[in-house]
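Report on one structure; see the data block that follows.
The other protein chains are all here in position, but one chain of the complex has been omitted.
Moving on, here comes chain A:
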Amino acid sequence: MTAVIELDRVSKDFVVMRKKGRLRRERMTVAAVDDISLRIDTGELVGYIGPNGAGKSTTIKMLTGILVPSSGTVRVVGLDPQRRRVELASRIGVVFGQRTQLWWDLPLIDSFDLLRHVYRVPADRHRANLRRFVDLLELEPFLHSPVRQLSLGQRMRGDLCAALLHDPAILYLDEPTIGLDVVSKARVREFLAQVNRDEGVTILLTTHDLSDVERLCSRLVVIDHGHVIHDGTVAEIKTMFGDTRTVVVDLEEAGPSLVVPGAEVVEVDGPRQWLRFRRSEVTAAEVIAAVVGQARVRDLSIEEPDIEDVVTRIYTSG
């Protein structure tokens, strides 16, 4: 595997002026990205997550060459993004979810046509790409509407198409599903999975919607305060931080909280009780056996930790 994105001990500081007293202002340095090293190989689909202000967007801006790192080196397809910004630009596609690169007042198709000239895509190649993406993203119904008349979901799909028309090797997505409804999200996810699988486009995705990550990403990089605090597969992260399971039992009749060694009753709702335990301490079978020994059980189920819980734990423990 060859690395397409490499960050070696990269930091980015911002100098901000803080008010101090009535007139005095003080220079403060904010370390938005603090000593991050990361390597992403061709064809990976990586989720880049972290709480607000963690440094995700700052990282992406450095990877496009728009921001210069304060220290460390960045290489994207072997190029220094800032020095070779223009050259790099034709190898990458970018979507910043809260912004658009489409021309607000003109029909969607106009922006797509202009991109052919921006990236010097041969006409037949452009036509083929456009047809494919318009189909996949179902853009046809509003292809001739001015962008300002599009809904958020439609515009986002337009932006995704715009980012891919020049066959980039890498796609950076900064919150591409922000504000989308369930159906649009699903469509965008399916599209990204397809682009990654069929065209081998390497994708780096930031999001606050963890189901995006769970459905899409083989690898998850978690950052906080500019540091990488976890880097691994979704499954790995779950076993590492999501060691707990919950047994949910429905008893024949409501009663006092059960007492089970190694497990803790976390909630009681009439005859239904939730028992949380650590897999490393007891097995589900032991917990169930103990429950059955104390009360008559009508139904039971075991809940896996969901990614939200896991990530909340990572953020609060990191």
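Rule of thumb we're sticking to: a contact is a pair of C-beta atoms (placed from the backbone, for glycine too) under 8 Å apart; a residue touches a chain by one contact, two chains touch by 3 or more; residues count from 1.
As a working rule, contacts and distances are computed from a predicted model.
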Leaving aside the chains you can see, what is the UniProt protein name of the one that's missing? Options: "NADP oxidoreductase", "Spermidine/putrescine import ATP-binding protein PotA", "Efflux ABC transporter, permease protein" or "Dehydrogenase". "Efflux ABC transporter, permease protein"
Looking at A:105, A:124 or A:253, which residue reaches the missing chain? A:105
Omitted-chain contact residue, chosen from A:3, A:31 or A:118: A:118
Which residue among A:57, A:154 or A:207 touches the omitted chain? A:57
Looking at A:48, A:96, A:191 or A:277, which residue reaches the missing chain? A:96
May I ask you to list the residues on chain A that touch the chain which is not drawn? 14, 53, 57, 61, 64-68, 85-87, 89-90, 92, 94, 96, 98-101, 103, 105-106, 110, 113-114, 117-120, 146
